[in-house]
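Can you keep this structure in mind? I'll have questions shortly.
One chain of protein is taken out of this complex; the other chains stay put.
On to subunit A.
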Amino acid sequence: MIEETQESAQAARPEDADPDVQALRARFGGAVLAAREHRGQIAVELASSALPEAARFLRDERGFKLLSYVAGVDRLELPEEHRFKASYALLDMARAKRLRLDVPCEDDLEPRLPSVTSVWPGAASHEAEAYDLVGIVFDGHPDLQRILTPEGMEGHPHRKDFDVSAEPVEFTFRETPKGKPEAKE
């Protein structure tokens, strides 16, 4: 009895009734790890192996032609299995419908994800930002370099364990040239 009521409650969940979630589940099955609804917005958790194909599917067959952003997230302090994820916000302009894709990185030490720049060319700069700030490496990205922080910077500042207590400052010191009087009090 209890199981039955739980099942019927699950079927009534708005995220399961969503046509895009249903289409993703029908096409990618187990790669759709979860679907969540919060405050009227739907997020789908997707396995990284299915990402490029799912991105192409969503763009070509579900109409999500615009990629709003790619955000790297460090979930170190959240009760999640994998530390890093990338969040992709998609928009279908014809239906005025938004969908978020959350793709966890399987490796916590060296987070990697396939790039979606071949699907949405505008993703390149957002992926570079996620690499720069959180340190997720996007395979297949045309030019993955730091874009916000200076060259030669170590670490990724939006990681939760990034040390913000101090910042190294480079001092340059020039000796007094020979023949010049020494500075005196």
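A few points about this structure:
Everything below uses one rule, namely that a contact is a pair of C-beta atoms (placed from the backbone, for glycine too) under 8 Å apart; a residue touches a chain by one contact, two chains touch by 3 or more; residues count from 1.
One rule holds for everything that comes next: contacts and distances are computed from a predicted model.
Its record in UniProt calls the unshown chain "NADH-quinone oxidoreductase subunit D", which is the match among "NADH-quinone oxidoreductase subunit D", "Elongation factor 4", "L-serine deaminase" or "Transporter substrate-binding domain-containing protein". Considering the full assembly, A:A43 is the residue among A:A43, A:L58 or A:L113 that touches the omitted chain.
The chain not shown here is touched by just one of A:V32, A:L46, A:L67 or A:I136, and that residue is A:L67.
Residues of subunit A in touch with the missing chain: 38-41, 43, 65-69, 71, 73-74, 77-78, 87, 89, 93, 96, 98, 100, 120-126, 129, 146-150, 157-158, 164.
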